[in-house]
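All protein chains but one are shown at their positions in the complex.
And then chain A:
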Amino acid sequence: MLGAYGPALFVALFAVGFTLTVLVLAWLEQHGLSQRWIGYSFLFLTLLVFSLVGLFTRTSDVAEYFVAGRRVPAMYSGMSAGTDWLSAASFIGLAGALYQTGYQGLAFVIGWTGGYVLLALLMAPYLRKFGQYTLPDFLAARYGGQSIRLLGALAVILASLIYVVAQVYGVGLITSRFITLQFEIGVYLGLAGVLVCSFLGGMRALMHAQAAQYVILLIAYITPITILSFDRTGIPAPPVLYANAMHQLVALEHQVFNRPEEIAVRALYAERAAHLDNQIQQLPGSLSTERTRLNEKIEWMKSTDASVRDIVQVERERRALPTTPQQAHAQWRNDLKDARRRSEPPVTDLQAFALPEEGHSRANFLALIFCLTIGTASLPHLLIRYYSIASVSQARRSVFWSLFFVALVYLLAPAYAVFVKLEVLQHTIGVPVESLPAWVNAWTKIGLVSIDDINHDRILQWAELTINPDVIVLATPEIAGLPYVISGMVAAGGLAAALSTAEGLLLSITAALSHDIYFKMLRPDASSSWRLIVSKSVMVAVAIMAAAIAVQRPASIVDMVAWAFSLAGAALFPALVLGVFWPRANRAGALAGMISGLAVTLYYIARVKFDSIPLLAWYGIGMDPWFGIDAAAAGVFGVPIGFAVNFLVSLLTRPPGPESQQFIERLRYPRILYNRHIETPGALSRSPDA
């Protein structure tokens, strides 16, 4: 577009432009621009970037649309893939997970980066050599047949859809806090921005939009934590030099967590847990007893001179009572979990493997790393990026650049957790509830921070405070007392992260539906312009569906993301890796492995995470986890089973035919020197450069 130095020039110009915009807004804030308008400015700026890029790169060529013409240089595509990767879960969720669980949260850092090694060594160069459009393309070419293409497409759609819902949820979260839009409206508005871009330009637009978004999100992530760190320690280099803050934090944690009032509050939660446990055991009788008790209490209060406020309080309690025993079971089980967690002494930041409630925390930690690494190397929206790179050797370099750009953000996440936790301990714990800092109120209003004064002393204790981990990064500027423009900038960064990932995911779902299922299976004779029309309509439909699911708020961002990783890993990883490295793997093995891996993972998530699925009228399906492994790490069962089944079934059935052997032969060498079957037209000969 802009010549040889185009990409670098584009990124540099954009960075300057963005910084200038922030400075102008800061100046305007000084001169009385309201917070609401700062929020709007950032939202519309983000959406404007998308739309403009989409407009300038609009294309109606299929290869441009899905793989950006296969000529993107390594560093640029690495930056763009990095942004594709950095999702709402990375930008918003990661620091939050570290805040909440300390060392345990580092599983995300290791898993999400370690996966790139597998991606570089086992996937990227071979996918680039194959050089078609989608992962199901690869599966179909390697194993042959439409059944595996269909199964692959379904797996791609399932994992990507769960993942995209998590992103859209993040968009709703940000817009509802910073521009005080309703959660639902925010969700649809954000998606509209994504659509304009991907709709017009496909992968080509994505490349440029994501490079621009990387600039926004990096500046937005670095600025607040650097200022905070400089302010508190005098050192403006948080990723390297937070050792002092860390020591201060650990000392403070020991002091605060052992205060007598903290211990008393924890004892109260232990009592509440015991009470709830008892209630659950005595269902359904306990529900009606509870209702009668509240009724009598209200009657009694009305007959005495109880204040209206107290009566309203109890009436609210009565209204909150679940209506059916099933609901009561689900609700009380959650309350019980919550009360138990609060009754345990909190984990301090440096303690490895000490989550008290699980007792299997080392196993869980390693299992989660396993799922996240495997998932990273099999998530379709990341893998299809490597189709769009200019050559195999560029693909290898590109993975390096992706990880490099991702690491810049991840290295800062622990610093966020440490500094914010320090602020919370210093300025909210032990403080009267009436005089808490303003950010606590602002976030309480949208339900992401909650205070439960269980001992009625009107003073906040650690165990009484619940902060939704998704808040940490977004609230940092307010916590640090920075101008609102910085908050707006962080919100824009979060939006950029969520939207760019949502775009990549939408594109991969669209490709699976329109390329694999429609074009390759239903209507192979469709013209290329008709294919694009189908793609674009499918994309709109999928986007609306994702938004509709997200407004139900099905689970937290990090949970949903972890499920997507487990599912993608279990369904796709064995078939892809064995497809490249084990010539004996055949179609029957791959199909059986994919089905069993997917089934085990779904089964485990459903039964461990949910006690009931009202949509399917399944109640009481909850089970105790196997070996204490969390539902988030379900892939630790699914992936090995997928491998084992693939292996066994392949060995028990006939070896694959010569086409498969020939196909593998071609994947292995960037340029073929000798091939017995060179004259036979293989699957690869259709790619433009093979």
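By definition in this document, a residue touches a chain if its C-beta (ideal position, glycine included) is under 8 Å from a C-beta of that chain, and two chains touch if they have at least 3 such contacts; residues count from 1.
Throughout what follows, contacts and distances are computed from a predicted model.
**Q** Per UniProt, what's the omitted chain called: "Sodium symporter small subunit domain-containing protein", "GntR family transcriptional regulator", "4Fe-4S ferredoxin" or "ABC transporter permease"?
**A** The record for the missing subunit names the protein "Sodium symporter small subunit domain-containing protein".
**Q** One chain isn't shown here. Among A:Ala15, A:Leu122, A:Ile311 or A:Met521, which residue touches it?
**A** Answering carefully, the residue with contact to the hidden chain is A:Leu122.
**Q** Among A:Leu411, A:Leu436 or A:Ala526, choose the residue that contacts the chain missing from this document, as touch is defined above.
**A** Among A:Leu411, A:Leu436 or A:Ala526, only A:Leu411 touches the chain that is not shown.
**Q** Using the document's contact rule, name the residues of chain A that touch the chain not shown here.
**A** 103, 106, 109-110, 113-114, 116-118, 120-122, 125, 239-240, 243-244, 246-247, 350, 352-353, 362, 365-366, 369-370, 373, 391-393, 396-397, 399-400, 403-404, 407, 410-411, 414, 581, 668-674, 676, 689
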